[in-house]
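Shown next, in structure tokens, is the structure this report addresses.
The complex is shown incomplete by one protein chain, all other protein chains being positioned as in the whole.
Letters A, B and C mark the chains in the order given here, with residues in each chain numbered from 1 onward.
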Amino acid sequence: MARVIVDVMLKPEILDPQGQAIARALPRLGFAGVSAVRQGKRFEIELDGPADESALADVRKMAETLLANTVIEDYVVRVEG
Amino acid sequence: MARVIVDVMLKPEILDPQGQAIARALPRLGFAGVSAVRQGKRFEIELDGPADESALADVRKMAETLLANTVIEDYVVRVEG
Amino acid sequence: MSAARVGIVTFPGTLDDQDAARAVRLAGAEAVPLWHADHDLNGVDAVFLPGGFSYGDYLRCGAISRFAPLMDELIPAALAGLPVLGTCNGFQILCEAHLLPGALTRNASLHYICRDQRLRVESDRTAWTHDFAAGQEIVLPVKHGEGRYVASDETLAELEADGRVVFRYLGNPNGSLNDIAGITNEAGNVVGLMPHPEHAVEDLVGAPSTDGRAFFTSILRKLVNS
Partner (left out) sequence: MSADSVKRAGVTPDEAMPFAELGMKRDEYEKVKEILGRRPTGSELAIYSVMWSEHCSYKSSKVHLRQFATKAPKSEALLVGMGENAGVVDIGDGWAATFKIESHNHPSYVEPHQGAATGVGGIVRDIMSMGARPIAVMDALRFGGAHQPDTKRVLPGVVEGISSYGNCLGLPNIGGEVVFDPCYIGNPLVNALCVGLLRKDQIKLATAPGPGNKVVLFGASTGPDGIGGASVLASATFEDESQAKRPAVQVGDPFMEKLLIECCLELYAADVVVGIQDLGAAGVSCATTELAAKGTGGMHVDLNLVPLRDPSLRPEEILMSESQERMMAVVTPSDIPAFMAICEKWDVPAVVIGEVTDTGRLVMTWDGEVIVDIPPGTAADDGPVYERPYHEPVGQPALNADTPDRLERPDNLRAALLQLLGSPNLASKEWVTSQYDRYVRSNTVLAQPADAGMLRISEVMAGAEPTTRGIALATDGNGRYAKLDPYAGAQLALAEAYRNVAVTGAKPLAVTNCLNFGSPEDPEVMWQFAEAVRGLADACKILGVPVTGGNVSFYNQTGSTAIHPTPVVGVLGVIDDVAKRVPSGFTSEGLRVALLGE
């Protein structure tokens, strides 16, 4: 049993209204010193078996075709550890 | 300029309908070997200055009061490195 | 002559399939229910992907539905010229399936919005818009939380240059780039838009307009003439 993490973020050129709304709210809440916020998704994938190369290849394919929409999003796959 | 990451996930005992729907869909898409999926949020916070103790304390407070809903979510703050 | 047959697809979580079928019937065509889990288009002459929250809109709107068995049949058929209309969630599915370029993202306001929306018809050259006049202003309801159309600069430039922007918002409700409400593919047989023509076909219910009727008369005329 292993856990693989997939982080999915909007591509830098795509507007992120959620991140912007947070960044705008921060000064009002008394937080200074933040220049930008971006909001994305984090997936925790629990595998039945070990996170070997073949399992990771599967997760990468899953990220590419399902978890991320590569028209607007980038993704990173990594093993928790 | 430093980047701090805040990962926000539903607490383990809280139902995650999105993660469940994804997990149920995977076998139909030809992905076997995944026992569970949980979906959370990932925030990338760009700081004006360095990620020193005081800045991190600020981000932790931000996570606690704004980024996470601590009634149902846990969060982890870490410096991207 | 047998009536034109328009397939109406139901995914788990589809909501507007009844309305879509009614709109098709009111126009004089036959509405044929299509089930997401079947590998079968039932020989229909055109397909309507109606709105809703397929798979609860979980992950991304349309992301899971795009892998339905029915889509395995629909994608090649659309590429071969079958007329396909996707509204709201149907539009999102068409983008996720790459039958249309770009993507639909969270409204800039971050809120779901339901309102009667003014639009301009930019193209009457698609299978679904012949009965409109280019430049015509119409009112259709919009109701969505993720309707903000985005695409790369090159894609946007291409859409504009080729006249593939089919509808534009007059008073942008969601922050869509170039005020885009609906687009078509290069061949003009696949059209996707966020507003809901099927909620604007009767005087008694729905939006205060019957502007949606022209979608269904357009496709009927095309099918009957071909």
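The rule is short, and it goes like this: a contact is a pair of C-beta atoms (placed from the backbone, for glycine too) under 8 Å apart; a residue touches a chain by one contact, two chains touch by 3 or more.
All values derive from a computational prediction rather than experimental measurement.
The undisplayed chain touches these shown chains across the complete complex, B, C. Screening C:57, C:73, C:96 or C:179 against the full complex identifies C:57 as the residue touching the chain left out.
Here the missing chain is touched by one residue of C:131, C:198 or C:211, and it is C:198. In the full complex, subunit B touches the omitted chain through residues 10-11, 13-17, 20-21, 24, 69, 71-72. Along subunit C, the points of touch with the absent chain fall at residues 12-13, 15-16, 18-19, 22, 52-53, 55-58, 111-115, 141, 143, 145, 196, 198-199, 201-202, 204-207.
To be clear about the criterion, only the chains that are shown with their structure count from here on.
The chain pair A-C and the chain pair B-C differ in C-beta contact count, and the higher one is A-C. Note on chain placement: the centre of subunit A and the centre of subunit B lie 9 Å apart, centres being C-alpha means.
Centre-to-centre separation between subunit A and subunit C, using Cα means, comes to 30 Å. Centre to centre, using the average C-alpha position, subunit B and subunit C are separated by 34 Å. Shared interface positions of subunit A, defined as residues touching 2 or more other chains, are 66-67.
Residue positions 59, 64, 67 of subunit C each touch two or more of the other chains. Listing the residues of subunit B that touch subunit A in their complex gives 1, 7-9, 19, 22, 25-26, 29, 31, 33-49, 55, 58, 61-62, 65-67.
Those residues of subunit C lying in contact with subunit B across their complex are 55-56, 58-59, 64, 67.
Those residues of subunit B that touch subunit C in the shared complex are 17-18, 21-22, 25, 28-29, 39.
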